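So that we are looking at the same thing, I have put the structure below in structure tokens.
Left out: one protein chain. Kept in place: all the others.
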Amino acid sequence: MTDANALLLALAIPTIATFLIAASGSRPNIRDGISVVASIATFAVVLRLLESIMAGARPSVTLVEVMPGLVINFSIEPLGMLFATVASGLWIVTAIYSIGYMRGAHEKKQTRFYICFALAIAAALAIAFSGNLFTLFIFYEVLTLSTYPLVAHKETPEARAGARVYLGILMTTSILFLLVAVIWTWNLTGTMEFRAGGILEGNIDPAFVPFLLALFAFGIGKAALMPFHRWLPAAMVAPTPVSALLHAVAVVKAGVFTMLKVGTYIFGIGFLGRTGASEWLVWLAAATILIASIIALTKDDLKARLAYSTVSQLSYITLGMALANQMGIVGGAMHIVMHAMGKITLFMCAGAIYVAAHKTKVSELDGLGRKMPLTFIAFTIASLSIIGLPPFGGAWSKWYLLLSAADAGQLVIIGVLMLSSLLNVAYLLSIPARAFFAPPRGQMAHSLGAAASPSKGWEEAPLFCLVPICLTALGCIALFFAVGGIYEYLLSIPILPETAP
Amino acid sequence: MLEIIEANLPALQVVVPLVAAPVCAMLGRGGRAWAFATGISFLTFAISVSLFATAYGGSPISYEMGSWAPPIGIEYRIDVLNAFVLMIVSGIAAFVMPYARLSVASEIPAERQAFFYTAFLLCLTGLLGVTITGDAFNVFVFLEISSLSTYALVASGAWRNKRALTAAYNYLIMGTVGATFFVIGIGMLYMITGTLNMADLAVRIAEHGDSRTLRMGFVFIFIGIGLKLAMFPLHLWLPNAYSFAPSAVTSFIAATATKVAVYVLLRFMFTVFGFDYAFQASTLENVLLPVAIVAMFAASLVAIFQDDLKRMLAYSSIAQIGYMLLGLAFLTHTGLVATIVHLFNHAVTKGALFMVAGCFVLSAGTSSISGLRGVGRDMPWTTAAFVAGGLSLIGLPLTVGFISKWYLVQASLELGWWPVALLIMGSSLLAIIYVWRVVEAAYLKPAPEGVTRREAPLSMLVPAWILVGLSIWFGIDATLTTTAASRAADTLIGSSQILWQE
Amino acid sequence: MTDQSNGKTEGMPPLARLLSGIDKPRNVARLFYLLLAVCVALGLADFFYSKHGYFAVEEFPAIYGLFGFVVYAAVIFLAKGLRLIIKRPENYYEPFAIDTEDERAAGSAPEATGGKPNA
Partner (left out) sequence: MPEIGTPALVYMVAALIVPFVRPATLRQILLLAVPVLGLLTFWQLPYGTYGTFNLMNMHIGLMRLDALSYVFGLIFSLAAFLALLYAWHVRDTVQQVATLLYAGAGLGAVFAADLVTLFVFWEGTAIASVFLIWARRTEGAYATGMRYLIVQVGSGVILLAGIVLFYRETGSIAFSKMGLESPATWAIFLAFGIKCAFPLLHNWLQDAYPAATITGTVTLSAFTTKLAVYALARGYPGTELLIYIGATMTLFPVFFAAVENNLRRVLAYSLNNQLGFMVVGVGIGTPLALNGTVAHAFCHILYKALLFMSVGAVMYRTGTSKASELGGLYKSMPLTMIFCVVGAMSISAFPLFSGFISKSLILSASADTGHFFVWLALVVASVGVLEHSGIKIPYFTFFAHDAGHRVKEAPFHMLLAMGITAALCIGLGVFPSLLYGILPYAVDYTPYTVTHVVTQLQLLLFAGLAFAVLIRTGLYPAEIRSVNLDFDWTYRRLLPAALSGVAYLVQGTWRFASRIVMGRVDSLIAGVYRAHGPQGPLARTWPTGSMVLWIAVLLGMTLVLAYI
């Protein structure tokens, strides 16, 4: 199998899976089996590709020429490969988790759910492998559309309203800003290709660079940069596996991935750095980090809190791009991995809590830790990783973002990152801390001893939910120790223009 | 034999449906008439494809009617532009005919169906004639043939809803006013030049130079055609006509009639009046551009608040015509490409969407959006077709709408017209809203109590899906359409003496 | 000094029995005078050996003792003054602050009801 074929196969498997899932809708076990098998097969192919990429291969496939000069092309470079690996790898986990969740929560229309899910993954992979801006834009929109039914899954008025906001903001930003930015780039440069060192330098009046960057930054609504972040909390009406994979991994990461990709391969971080065009974005990202954290603090709904946490964390990655140096790209890209692993765990925990205890509010969780210890231990581990504490993966991405801020001479940004960590502690760790250690409400006044009484036995979520949670939580720890390899790999992202042969 | 046919293809293109029309009327009962008309429409389609193939490849075809040389005789002149339009018109007709059988059967009494198909063929004749002819007065004649038959077609919706009669009547008056304006304009041209052949007109106008009469002529033709193509605010006949006409008629005329009018505008502006850039450009910039933009927004906003699906689509059409006029108003190569490619794209998309609306009318008995709640479950294929067409209307990637929008925005950015680019995008957002109202109702709301709906019959679904398929196919691989549009734009620019902006 | 449990030595650990009665007023007074005597002796001791200080002030006889006495008193009085400013009820910060817990836990019968704070 050539690399090019593997690339197409990786895209084809989830696409074909949608049809198989649709065909087997009446037999849930076969249907869910297909979804798991497809996820594993996809991941295997992606790993096979990863190996080639690490060996230096850069496969490229052109599918079709849409308009003269505009082709749908898939080419793999290290950044996209990283995103693809994360998305497809975590698909397996979520596919298993979905089985437990969807059945445990007695959700309706599960077939449609799995179809859209596979479709969304296919779109995410297509984004990851996009060889040019045009292709990326196309699949960016496909991803938005394929996740809409997932967000609206419950079909209640709230779900409809949430889905409306979701679609509205993502579509508005992508059409109003991103498409204009894409076409402008095409007008300026006559190419859409992702090229090392960027394509814009020398083709644009430097005075316009901040504006073009603004069109991109706001156009990529999936990166949830304030003030276009509202869709993310609104999308929390979706079933939890959706929130877990799509709004912690695939969709939002597609946004920030696009951000990194545009920064690296369209603008070129050297160009950005020299023109200082991304300076404003640094501050906007910093503001988003802090404001979203503060909002998260005030949220009592567990998923809403996690959603705002995601908004905040995504801006770390945007920040990495905006700082416009190599460490920023490394830190940002690494944060894609680290945050994905942590946040998917948190969301799956939230789902497990819902399935097992039917609780959705943080204030209802007091004392639940003793009934669901594994879930909450996983929650703690993932929280610590998101906060950026060792020995969990998140520490390293924060390390590189800090290095990047230091390289850019932005002491204030270092301060912002530190403050954000503390806010993270406040809004994330308080959840398991309360669950484990706070006495159940109403009892605290008199019975200090009651809280310490031994547990009455576990009431964990179904095994299909629990096992993925444990796996990803362990993943958070494993990433801390595996960082050396990831770092080496990320250094292979080309940031300088290739010298002409 | 074949050679004779081949040599006379341009004439056959018009003559075949023209001759077929009375024949059809004589066939009596619906089924036979339908089969005959279908056959004819496919035949004309085949002819236009073959014409297009010739014109696409190279030089324009000039055909002298009855071998009378122009300017005395009538010349049929086919370049890539009108070959392209011919193909659109006859193609839509060919897809609408199979669709029409059941749809018409449910909306029109059997004994009247033969006349219906006759009117249909006449309308087709008119539209094809307008497109193919190289003679200015001939344009008027064919325009009247198509208009008159359209009035009849619209009025035939009266069996379903009596208001179709007033709609047709209004349309008649407006159409006649437009035709009158048009013919006045042509009269003025004739006054100056003494000729009616377009190519000849172009040469003589250039020799003649600027004059008031000429300008008057231009303005009358512009307004006249503006009425026919439902240029805002001259669109008022359109919503009623579209919503009360039988479904098959709506999908046919929505996809073709206005497109042909746009073609006529293009033809006159570039080929005939190619003389004074400053004059035309100021008209375009000061009248057409604002009118186009207002159309994009006002019509979309009206569409948002409509409850009737067909009416909503009708207003959407007015907005989409705004796009075409906008591309024209840019007066650049890219802008023209956008207009021409959108002719095709919108024809395909809107044709499909009106077909879907027809399916809803047939199966659900209503085209009101609130009546279509939960229809996604009962009529999955129909609704899916609507979603796909709707996405194209919004202009999402992988649909033809995206291609049009791409060129439009590119054209405005080339000129550095920032706000226009953003306005184009803004109006797509309005499209999202009105499309999504339907999607939400169809999929996310519970069906009204006690309503049973069956999936639309295959004979209607298949044509609808073919058009949807085309709108996706040419969204993914738009090379053919964009190249054709680009060549057509080249031809237009080449034939005019307008000082080109580029 | 309460004497509510004076004389009840049974039930006490043997070691405690040795010390029992230390808080009788008489014994307390005795201890006080003993301490006073030791202090005087220590003060006088300064005259009987050669002192090796770092600073000149250290050479003054019994300076450490006087210093200790004065500083101790000063600390206590200053602290009393400080208390006037900083004293607040135990639930000043929040109703269930840690400072309010001991009493609820200990209560009147610590082992019987409520239970102890978690060891």
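Letters A, B and C mark the chains as written, and numbering starts fresh at 1 in each.
Please note the rule applied: contacts are C-beta pairs under 8 Å (C-beta built on N, C-alpha and C of every residue); 3 or more make two chains touch, one makes a residue touch a chain.
Keep in mind that what you see is a predicted model, and the values were worked out from it rather than measured.
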Among the chains presented, those that the missing one touches:
A, B, C
Tell me which residue among B:A11, B:I61, B:M216 or B:L422 touches the hidden chain in the full complex.
B:M216
Out of B:L43, B:I61, B:A105 or B:V287, only one touches the absent chain, namely B:V287
From A:A105, A:A357 or A:V425, the answer for touching the chain not displayed is A:V425
Absent-chain contact - pick from B:L236, B:L422 or B:V462
B:L236
Logged for chain A, residues touching the omitted partner chain are 384, 387-391, 395, 398-399, 402-403, 405-407, 411, 414-415, 417-418, 421-422, 425-426, 429-430, 433-434, 436-439, 444, 448, 451-452, 483-484, 487-488
If you put the missing chain back, which residues of chain B would it touch?
170, 173-174, 177, 181, 212, 215-216, 218-220, 222-223, 226-227, 233-234, 236-237, 239-240, 279, 282-283, 286-287, 298, 301-302, 304-307, 315
Go through chain C and note every residue touching the omitted chain.
1-2, 4-5, 11-13, 15-16, 18-20, 22-23, 32, 35-36, 38-39, 42-43, 45-46, 49-55, 58, 62, 64-73, 75-76, 78-80, 82-83, 85-90, 92-94, 96-103, 105-107, 110-111, 116-119
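Convention: only the chains that are shown with their structure count from here on.
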Chain B and chain C, separation of their C-alpha mean positions in angstrom:
102
Need the CA-centroid distance for the pair chain A / chain C, whole Å please.
61
Counting in whole Å, what is the centre-to-centre distance of chain A and chain B, each centre being its mean C-alpha position?
45
Would you please write down the residue numbers of chain B that are in contact with two or more other chains?
none
Give me the residue numbers in chain C that touch at least two other chains, ranges are fine.
none
Which chain B residues qualify as touching chain A in the complex?
391, 394-398, 403, 405-406, 409-410, 413-414, 421-422, 425-426, 428-429, 432, 436, 440, 443-445, 475-479, 482-483, 486
So in the complex, the part of chain A that touches chain B is made up of which residues?
64-68, 72, 137-138, 141-142, 145, 149, 152, 155, 159-160, 163-164, 167-168, 171-172, 175-176, 179-180, 183-184, 186-187
